[in-house]
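Note that this complex is displayed minus one protein chain, with the remaining chains in position.
We call the chains A and B, going by the order they appear; numbering starts again at 1 in every chain.
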Amino acid sequence: MEAEMEHFLSTTDWSPDRLDRFLATAAEVKAGRDRRRLDGKVMGMLFFNPSLRTRTSFQVAMVQLGGEAVALTVGQGMWDLEIADGIVMDGATAEHVREAAPVLSRYLDVLGVRAFPRGRRWAEDRTDPVLAAFARHAEVPVVNMESSVWHPCQALADALTWQELGLGAGDRVVLSWAWHPKPLPLAVPLSVMAVAAQRGLDLTVLRPAAFALDPEHVAAAAAVADGTGGSVTETDDLAALEGARVVYGKSWGSLQAYGRPEEEAGLRAGLRSWQVTPEWMARTANARFMHCLPVRRNVVVADAVLDSPSSAVVDQAENRLHVQKALLLELLGATS
Amino acid sequence: MEAEMEHFLSTTDWSPDRLDRFLATAAEVKAGRDRRRLDGKVMGMLFFNPSLRTRTSFQVAMVQLGGEAVALTVGQGMWDLEIADGIVMDGATAEHVREAAPVLSRYLDVLGVRAFPRGRRWAEDRTDPVLAAFARHAEVPVVNMESSVWHPCQALADALTWQELGLGAGDRVVLSWAWHPKPLPLAVPLSVMAVAAQRGLDLTVLRPAAFALDPEHVAAAAAVADGTGGSVTETDDLAALEGARVVYGKSWGSLQAYGRPEEEAGLRAGLRSWQVTPEWMARTANARFMHCLPVRRNVVVADAVLDSPSSAVVDQAENRLHVQKALLLELLGATS
Partner (left out) sequence: MEAEMEHFLSTTDWSPDRLDRFLATAAEVKAGRDRRRLDGKVMGMLFFNPSLRTRTSFQVAMVQLGGEAVALTVGQGMWDLEIADGIVMDGATAEHVREAAPVLSRYLDVLGVRAFPRGRRWAEDRTDPVLAAFARHAEVPVVNMESSVWHPCQALADALTWQELGLGAGDRVVLSWAWHPKPLPLAVPLSVMAVAAQRGLDLTVLRPAAFALDPEHVAAAAAVADGTGGSVTETDDLAALEGARVVYGKSWGSLQAYGRPEEEAGLRAGLRSWQVTPEWMARTANARFMHCLPVRRNVVVADAVLDSPSSAVVDQAENRLHVQKALLLELLGATS
């Protein structure tokens, strides 16, 4: 089984062709034409952090496929887990991933893990230590339900939404930073940038200079885009909105001041005007607004945008259910 | 679907005739003669407040019908939800019901919501703002699992219990206030009063004057009772116990001092003798004791009452399961 077993940690582990085939399957699942089942299978969902959409959509996905999902919340109803190797565990952590991952593998058919960054040093968080540990020690497929670096189920849902909106190679998507009262993780912007490149889109990351994304990630996405007919650029010029078919709003923290919240707040000061407003949308090519949710109204995006027909956020969230069903069917090798 | 979709927010949204037909269905479900199923359907249960009976009974109801229920607890494993419109969300709330309700509707077949009152101003709480917001923005049926004003699933269970006890038009029920260490919400007494009026019972609310119920609710229930052969009165005279077939014990806070706990405590001072005791029960017509649970023993009701054959509280709680199964079958339009 080991030989064939596959984790799902990032869409970047898949080739653009494989992603393309996956989206075709997801569309079949959504249309109800894919009848494969996972009767009696159980997914475990291990949450180091809160969840609404992820938890509900995975649980419903499993039930609709004939199985079940069980949510486990670390540090709430269970103890904290240790990830570091070789440590003397005489502190707060009572169980090591080296036991937890294989034991859960004996009970479960697939294991989802959500682990946000610790937020102290980007050099540490960018290695995705929790997901990497589970992937190393689990005996069943591990699904990334959002880590420090990636939110690949969101990326799949976004790619399906783009497909449904008719976006193809060369179409213009603006991923725009927005102000927010605190520094947020980078998993969503990094995942959106990566999957847009895989889909051949013309992606611009619109952000103040202090909020530039990790240069290695940008370069990697640009290299993928070279092969798919897309492109990846960064700018702080709102003129980037012109011609956009999609404005994807999202806030994230500055890498310049990662782990230093007071310094980070200084970088954010004076940037409250970075909000997706009707004025921004008016500069686009009749763009749709996207966001991974949850979203702070009138902070990240104006009511007038979210409540207009241009908002695609609910359709986008619905697609989480469909892509996750398709993913579970792939990972668990279900037959029709 | 919108056109046919129906929420369940209060029994007062139903006519007495519809309630009567519903109880006949619930009795069929309880007897196991109603074989309808909800295979593969999923209920979401969104809890802003704790629950034992409600959560367990809805989950078992869905499983027994072939489906599943998933519990989501606001602020514990997920973030706080914003209800107010037009607000700038730069504070504690991270997601708005305008997104949460439609998104959950895309995953779920029915959405239960429990939201106790904020307890600051009755004028605000009596509008049931959280349930109203979900009912407005959800795309699937919303079930009130207890709000500021109503606990309609409890009311249905109570009505089924009265039916099983043989209570009919004109039979005497006393809803008695009891002392409690803190002011409790009004949803249960208001719901019991309303459903008793719908069932044509002769209901007396027995309470100290400072604990009178909302006069508009009393008047509305009395108007319904006019059409069903029942009656609704309030008194602070224990002589009301005479002739009672049921004593329904319950504590609630004073509307006179709503949101002012110290003033409220003053109104409760000296009222610890308001407890359902064997002496009280001895004044009735061999009445059964009812309570929605949880109940504080030897505070709201004496051990000697709860542990006697006159107690109907466990049967009453069991009926939550049966009425909720019947309700889910109605709302989801199941076929046999």
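Please note the rule applied: a residue touches a chain if its C-beta (ideal position, glycine included) is under 8 Å from a C-beta of that chain, and two chains touch if they have at least 3 such contacts.
Given the structure is predicted, the values throughout are model-derived calculations rather than measurements.
Shown as candidates are B:11, B:25, B:73 or B:176; the residue that touches the absent chain is B:73. Contact with the omitted chain, checked across A:90, A:237 or A:262, is made by A:90.
Chain B residues in contact with the hidden partner, per the touch definition given at the top, are 47, 50-53, 55-57, 59-60, 63-64, 66, 68, 71, 73, 76, 181, 293-299, 303, 306-307, 313-314, 317-318, 321. With the whole complex as reference, residues 40, 42, 44, 67-68, 70, 72, 76-79, 82, 85-91, 94-96, 98-100, 102-104, 106-108 of chain A touch the missing chain.
Just so we're on the same page, only the chains that are shown with their structure count from here on.
Taking each chain's centre as the average of its CA atoms, chain A and chain B sit 40 Å apart.
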